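Missing here is one protein chain; the remaining ones are kept as they sit in the complex.
Letters A, B and C mark the chains in the order given here, with residues in each chain numbered from 1 onward.
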Amino acid sequence: MSITVKYFASLREQMGTGEVRLDTSAATTVGEAWQQATDGADLPANLLMAVNMEYVDAHHKVQDGDEVAFFPPVTGG
Amino acid sequence: MSITVKYFASLREQMGTGEVRLDTSAATTVGEAWQQATDGADLPANLLMAVNMEYVDAHHKVQDGDEVAFFPPVTGG
Amino acid sequence: MHIEIRTGQFDPYVEVSRYQRTTLNLPGQYGATAVFVGSMRDFNAGDSVQAMHLEHYPGMTERYLEKISAQAASRWDILDSLIIHRVGELRPDDPIVLVAVWAAHREAAFDASRYLMEELKSRAPFWKKETLPDRSRWVTRADE
Partner (left out) sequence: MHIEIRTGQFDPYVEVSRYQRTTLNLPGQYGATAVFVGSMRDFNAGDSVQAMHLEHYPGMTERYLEKISAQAASRWDILDSLIIHRVGELRPDDPIVLVAVWAAHREAAFDASRYLMEELKSRAPFWKKETLPDRSRWVTRADE
């Protein structure tokens, strides 16, 4: 299955891209998607995660076609 | 000594006047001034009192020339 | 720090903008502005209200509003505050009171503006008399 992975703000700059497509096996969690996208890097403790624009935790299962986003703590307002 | 007594809002209407001059003996309290001004009426429990535009209680001593005000609970804002 | 009693209608948002630009005049310093506007409703305690007379104690009102403004400035780290309160004859939808507080950070602005409104409502010497279709009445604390 195929998912879209998005990065924002300082994480986007670190990754050098705002968006990648990831082909992955079924039954993947958000945490596993992070590791696949980053060649096995640990998930930073304060990273925020969303699937299809709703906050989730690292154990959330991703589905084919999902948009998975990773980003640092927010600083709006 | 002589003091000015002011009434506001519903109390002003009940009294039929917004201001009276009261000639009184020395060492009068605000509560005693109320009784003199009203021919001995009890001080209503929720009445507010000010001397020279600062909140006081009924035991506050009035001085010659003071402006003593009585009024109902406030409803501004 | 500015307080004002107004006998005529005022636009609270025009007042906030003007004060911020001409009197506060601290561009880049305030990160937070908390504004409260109280307006006249056409309905209160189960009755239709057609007009309102707002009485005050001239002199004591100003003194009291200055006092609570100074207290807010000493309790919270704020840059400035503005209070405007209407008196006289009002119509429904007329603004009654404006409280605005400028601060570097939002917590102080929120806390101080609410403090000013609560102190104003509880002790500032203003009294409302409502005109109902068939009579008029003084508003009591329980009505509000």
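Operating definition for what follows: a contact is a pair of C-beta atoms (placed from the backbone, for glycine too) under 8 Å apart; a residue touches a chain by one contact, two chains touch by 3 or more.
The structure presented is a predicted model; accordingly, all values stated were derived computationally and were not measured.
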Worksheet item: Looking at the whole complex, which visible chains does the left-out chain touch?
Response: A, C
Worksheet, complete the sentence: Where C:34, C:60, C:78 or C:108 are the choices, the one touching the absent chain is C:34
Worksheet item: Hey, which of C:6, C:53, C:67 or C:114 is the one touching the hidden chain?
Response: C:114
Worksheet, complete the sentence: Contacts from chain A to the absent chain lie at residues 6, 8-10, 48, 50, 53-55, 69, 71-77
Worksheet item: For chain C, which residues lie in contact with the unshown chain of the complex?
Response: 11, 13-14, 16-17, 27-43, 92-93, 104-106, 109-110, 114, 117, 121, 144
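The rule we apply is simple: only the chains that are shown with their structure count from here on.
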Worksheet item: Distance from the CA centroid of chain A to that of chain B, rounded to the nearest Å?
Response: 71
Worksheet item: Using the average of all C-alpha atoms in each chain as its centre, how far is it in Å between chain B and chain C?
Response: 27
Fill in: Inter-centroid spacing, chain C versus chain A (mean Cα positions, whole Å)
48
Worksheet entry | Junction residues of chain B - those touching two or more other chains | none
Worksheet item: Considering chain C alone, which of its residues make contact with at least two other chains?
Response: none
